[in-house]
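The structure under discussion appears below in the form of C-alpha cells.
Left out: one protein chain. Kept in place: all the others.
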Amino acid sequence: MGMVGGGSDAFIGAVHRCAALMDNQIELVCGCFSINPEVAYSSGKSYYLPDSRNYKSLEEMIEKEKALPDGERMDFLSIVTPNVVHFQAAKLALESGFDVVIEKPMTFSLQEAYDLKAILEKTGRTMALTHTYTGYPAVKDARARVANGDFGKIRKIVVEYMQGWLSSREELNPISNAGWRTDPKKSGKAGCIGDIGTHAMNLAEYISGLKCTSMCADLTAFVEGRMLDDDGAALLRFEGGAKGVLLASQIAAGEENSLFIRIYGEKGGLEWHQMEPNTLTLRWNTKPTEIIRTGTNTFMGETGKFNARVPGGHPEGYIEAFANIYRNFARVVAAKRDGITPKPEWLDFPTVDDGIRGMQFIETSVQSGYENDKKWFDWAK
Amino acid sequence: MGMVGGGSDAFIGAVHRCAALMDNQIELVCGCFSINPEVAYSSGKSYYLPDSRNYKSLEEMIEKEKALPDGERMDFLSIVTPNVVHFQAAKLALESGFDVVIEKPMTFSLQEAYDLKAILEKTGRTMALTHTYTGYPAVKDARARVANGDFGKIRKIVVEYMQGWLSSREELNPISNAGWRTDPKKSGKAGCIGDIGTHAMNLAEYISGLKCTSMCADLTAFVEGRMLDDDGAALLRFEGGAKGVLLASQIAAGEENSLFIRIYGEKGGLEWHQMEPNTLTLRWNTKPTEIIRTGTNTFMGETGKFNARVPGGHPEGYIEAFANIYRNFARVVAAKRDGITPKPEWLDFPTVDDGIRGMQFIETSVQSGYENDKKWFDWAK
Amino acid sequence: MGMVGGGSDAFIGAVHRCAALMDNQIELVCGCFSINPEVAYSSGKSYYLPDSRNYKSLEEMIEKEKALPDGERMDFLSIVTPNVVHFQAAKLALESGFDVVIEKPMTFSLQEAYDLKAILEKTGRTMALTHTYTGYPAVKDARARVANGDFGKIRKIVVEYMQGWLSSREELNPISNAGWRTDPKKSGKAGCIGDIGTHAMNLAEYISGLKCTSMCADLTAFVEGRMLDDDGAALLRFEGGAKGVLLASQIAAGEENSLFIRIYGEKGGLEWHQMEPNTLTLRWNTKPTEIIRTGTNTFMGETGKFNARVPGGHPEGYIEAFANIYRNFARVVAAKRDGITPKPEWLDFPTVDDGIRGMQFIETSVQSGYENDKKWFDWAK
Partner (left out) sequence: MGMVGGGSDAFIGAVHRCAALMDNQIELVCGCFSINPEVAYSSGKSYYLPDSRNYKSLEEMIEKEKALPDGERMDFLSIVTPNVVHFQAAKLALESGFDVVIEKPMTFSLQEAYDLKAILEKTGRTMALTHTYTGYPAVKDARARVANGDFGKIRKIVVEYMQGWLSSREELNPISNAGWRTDPKKSGKAGCIGDIGTHAMNLAEYISGLKCTSMCADLTAFVEGRMLDDDGAALLRFEGGAKGVLLASQIAAGEENSLFIRIYGEKGGLEWHQMEPNTLTLRWNTKPTEIIRTGTNTFMGETGKFNARVPGGHPEGYIEAFANIYRNFARVVAAKRDGITPKPEWLDFPTVDDGIRGMQFIETSVQSGYENDKKWFDWAK
C-alpha cells in the first residue's frame, strides 16, 4: 500500500498504518505523507521507506509507482488527507489503475461523491471507506441478529455519538487537529454532524439494515466564534415505519468518544457502546437480558466470528476494528487480482455507497438543522 | 393519612402506603380504596382499619372524617385513583380542610390543573405531587451542583425514559393496569408521553433549574389498535439557550424502567440512571470522571444528605425516594398545623406548579407530536 | 413491637424501625431506647410513644408490658443494643413470653448462642436474626437456582465484604459507632471478621446451601493501636468438596459496603453485588451470560418474587431487604398466635441456627487467623 497524508503530525494516518499492517497482509511500500515537504520526507524515513519511494507529491507517487513492475508497485492507495483533497486523490489513483481506501467523510461535497461512484464504475476498481465502527465484531453480530429477525420488526433506533473535546475553542490551539475540522473551507458544510454524526447514522443503517428517509434536525454552534455546528440532534424516520433519534455532540463536556446505539423491535432490542465494544446486550420481552461477548461461542453470526482475532475475554479494540476493514479490503483486492470470486464475508466493508449516504446525510442535516419552520426534510438525493 | 384508591388490586397505592409509613411520621387511619365496594372493604380490612373508617365512598369519608375531633381525624388525603378522578377528589378534600398528596399526572386536563392551583390559593392548604424520581438523594445532589455553577452554563440536556412493557397489547390483559393508561377516557390526551414523559421532563427541569420553552415532537402508537401514543421523542429548547432531547417509550422492548438523564455545561456534565439511583457520575473537561454516591461524604448538597437514610453502600431505592416526598410533606403539614415556619429543605417536594408544568408538557407534546408541517411549538400556557 | 436500644444517636435502630413499619404489619408500641435515660426518653418521645410506654429500663418494659391485656401489649421485642447485651435481653423477653428480633452478631460468645437456642426450644417462641443481606429478592432467587441444580454441583465460592471506613482510627471519633465495634469488651473476640465477615459467610451458606467445614484464615489489625482485626482472609472448604475464599476488610480504603459473592458449579455460575442488589448475573459454559432483575418475570424462584414489592426497574434497597425479614417474621408470629401453619415462604428468615453458625465462624476465624503453623481448622463446635 501507498499512503497520501498521514505524516508524523497527524493522528489518523498512524491508525491506518497499524490497522493495515497488523494482519501481515499489507506492507507500506511508498507514500507522500504531507504537503509540508520536510514533514513528508522525515515521516517516510521514520516509516522505513527508501528515499526512492518517499515521494514529494501525489502526482509524483502515482506516476512513478505506475512505472514499477507488477508485484513491486503499490497495490492500492490509502487516502488520509483532510476531506477537501479526498476526491482528487481518489480520482487520480483510480484512473491510474490503483484501488483506494478513503478516510471518511468520503468527499467534500455530495456531487463529488456521485462523481466518485461514476469513476469507480467506469474503472471497475475497488474502494473501501473507513467507517471504522462497523468493523467491530459485535456490530457485525448485531447486524446479523437483526437480519435474522430475532427482534421482530424494528420500531425504534436511538443512536448517539457524544464527545466533549470541543467544549471550548480547541481550534485556536495550533497543534490540535480541531483546526481543519471546524473550518468550512476544509471540512465542508458541517462540523460535528459531518465528523461524527455520519458515523452514528452509518452505524444505525448498518445494524438495522434500514435506510433513513426523512429527518428533522436542530444544529447548533454552542462555542462562541465557531463557524460550524458543534452539536446536533435529529428526529428520524426510516423505511418500513421505524422511527429514531440521532444525537451528535462535541460539546458534551467530559465525554470521550461515546458512540452508543440501541435498536428495539417487536420482540426485543439490542444495545452497543463503542467504548466497551466487546459487549453486545440483548434485551427481550419474555426472557432475561443476554450479554453477548466478542470471541466467545455466543456470537450467532459467522461474520462476527470471522472478524474476531482473539478468544473471549481478550479485548479487541479500535485498531482491530479498523484492521477488519483493511483485511477484508485486501482480500478482495487480492481476489480480483488473482481472478478469484471474493467470499461474501470478505465484501463486508464500507464502500462508495456508504460514502454517498454519508454525504446525503450531511446535506439533509444541514438543510433541516437551521430551518425554523418546516418540520421534516426528505433525505437528500 | 386517609387514602382514596389503592385497593389490593392496584400497584401504586401499596407504594404510597410503604412510603408514607416507613419513617414513623404518618399512620394510615382511614380510606376508601376502590370503586368496587367489595375490593374497597376487603382492602381496608387487610390494612387493619376499623370498619368505622373503612369507607364506601370519598364523599362519606370526607364527611365523617371532618366530623371527627382534631387530632383524631385524618390530617391529609392521599389520592391514588386513575387520573380522571384526581381533580374532583382533591377539590373536595381541600375545600373540606384537608391537605392532599396526588399521584401524577396531577389532573386530567390542563384546565383542571389551573383550577386546582386556584383552589389551593384560596384554601391555603398544602399539596404534594408524587413525581417520585426527584425524591432520590442523588437527584437532589445533582440539582445542587448545577445550581452551584459547578458545570458552568448548561448547554445540553438529554433525558429519556424507556420501558418495554407495552410492546404488545398488554391492555387486553384484564388484570394489567395497562388498561386505563392506554384509554383516552381515563388517561387523557396522552399515553406514554403523559405517563412517563412527564417524569422525564420534570426531572430535567428539576435538576437543570431551567424551564423548557419550546418543543418539536414526534409521537407514535406503534402497537396496532392502541389509541394513545406508546412512544415519543422531542427536540427541546430551554430558557437561556440550552437545547435538549427527550425520549419516552413504552415499546422499547426489554427495557424495565430506564429513566436516564445527562446534562452538559461548559465545564462538565452529569449522568444519573434511575435503575442504579445511588450513583451520580460527574464528567469534566479537565479532570477525571468522579463517582458520587448516596450516603457517603461525597455529596455536596445538604439537601441530598438530608434525604438519605443509610450510610454509603447500603442502597436506597424507589420506596425511599417516594418516602422523601411524604416525609417532607408531612413535616410541612405538621409545621403549618403547629404554626412553625418550615425549613427550606422540608419544602423540597413537587407541588401544584410541577403539576401544571406536567399538564402543559402533555398539551405541547400532543400539539407538536402529530403535526407534520410546523417545526417548533412554544410551551403551552 | 417494642424496641431495646436504637435511640436517636444510633444508626441501626432507625433502620429496624423503617423496616418494621413500612409494610403496615407492625407498629412501634413501646421501647427503652438507651442506657442514657435522657436519650431514652427524648428518643421515645420523638417516635411518638406515650410516656407510659417509653420505658427507662428493659426490666421495667418487660414487666409492664406483660401486665397489659392481650392485643394491647407488644407482640415482640426488637433488640438493637451493642452485642454484649443481646443475650440477656433476649433471655428475659423470651422467658417472659415475647418473641424476639435480634441484630447480629446474635450473642457475645458461642456459649451464649447455644444457651439461647436452648431457651428458644424450652419456651417455644420465635426469633429472627437480622442477617439483612439474605433478605434481598435476588439473593433468594440465587438460592433457589442453586437448589434447583441449575449450575450443577457447586465447586467454588468466592465471597467478600469490603469496607474502608476503618482505614484510620475512626474509633477515636466520639460520635462514631466505630468505638464499640473495635472494643473487645463490647464486640467480643473479633472485629471486622465478626462485624462483616459473618455476613459474608452467612450469605455464602445461604445461597449455596452448603456448610463450611474448615478454614485457614489470616487476620490482621492494620491500623496501629487497634485492638481487634480490621482485615481478614480465609481459604474455605465446604461439605461435598466445594472450596472457597472469604475476604472481609474494613481498611479497604474507599470501599463503601461492598458485599460481593460468586458461586461456580459444573455448568455455570452466579454473581451478586450488594451495592447493586437488583441484578443477579448468571454465567454459563454454553450459553450467553444472563441478567436477572428483581421484580421482572425473569425470577425463577417464587420466594424471590414473594419478597419483591415493586415492578422491575424500580430499585429495592437495603431497607426493603431488612423489611423482608420483619415481614416474614411478623407473618410467622401472627400465624402462631392465630394457630395457623405458616407457609414455607414465610419461614424464610434467619434464625438462631444462623446465629450459632455465625458465632462458630467467629470462633474458628479467630483460632485460625492468628495461628502460624497449623493450616486447617475444623469448624468450631
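By letter and in written order, the chains are A, B and C; residue numbering begins at 1 in each of them.
What we mean here is this: contacts are C-beta pairs under 8 Å (C-beta built on N, C-alpha and C of every residue); 3 or more make two chains touch, one makes a residue touch a chain.
Everything quoted here is computed from the prediction, not taken from an experiment.
Enquirer: Considering the complete complex, which visible chains touch the unshown chain?
Expert: In the entire complex, chains touched by the missing one are A, B, C.
Enquirer: Specify the residue from the set C:266, C:353 or C:378 that touches the hidden chain.
Expert: Only one of C:266, C:353 or C:378 touches the chain omitted from view, namely C:266.
Enquirer: With respect to the chain omitted from the figure, which of C:39, C:84, C:216 or C:335 is a touching residue?
Expert: The missing chain is touched by C:216.
Enquirer: Who touches the missing chain here, A:276, A:302 or A:378?
Expert: Checking each option in A:276, A:302 or A:378, the one touching the absent chain turns out to be A:276.
Enquirer: Among C:205, C:231 or C:354, which residue is in contact with the omitted chain in the full complex?
Expert: The one listed residue touching the chain not shown is C:231.
Enquirer: May I ask you to list the residues on chain A that touch the chain which is not drawn?
Expert: On the side of chain A, residues 11, 14-15, 17-18, 21-24, 28, 47-48, 163, 255-258, 274-278, 293, 295-296, 309-320 touch the unshown chain.
Enquirer: In the complete complex, the non-displayed chain touches which residues of chain C?
Expert: Per the touch rule, chain C residues meeting the hidden chain are 151, 155-156, 158, 160, 164, 167-168, 216, 218, 220, 222, 231, 233-235, 243, 245, 247, 249, 251-255, 262, 264-269, 282-285, 289, 371-376.
Enquirer: To test your reading of the contact rule: which positions on chain B touch the chain that is missing from view?
Expert: 282, 286-293, 297-298
We adopt the following convention: only the chains that are shown with their structure count from here on.
Enquirer: With centres defined from CA atoms, tell me which chain sits nearest the overall protein centre.
Expert: Looking at where each chain's C-alpha mean falls, the closest to the middle is B.
Enquirer: Considering chain A as a copy of chain C, what rotation angle in degrees (nearest 5) results from a C-alpha superposition of the former onto the latter?
Expert: 180
Enquirer: So the centre of each chain is just the mean of its C-alpha atoms; given that, what is the distance between chain B and chain C in Å?
Expert: The computed centroid separation for chain B versus chain C comes out at 34 Å.
Enquirer: I'd like to verify one number: the distance from the centre of chain A to the centre of chain C, where each centre is the average of its C-alpha atoms, in whole angstrom.
Expert: So the centroids are 55 Å from each other.
Enquirer: Compute the distance, rounded to whole Å, between the mean C-alpha positions of chain A and chain B.
Expert: The mean C-alpha positions of chain A and chain B differ by 43 Å.
Enquirer: Can you pull out the residues of chain A that are in contact with at least two other chains?
Expert: If we look for residues of chain A contacting two or more partner chains, we find 282, 289.
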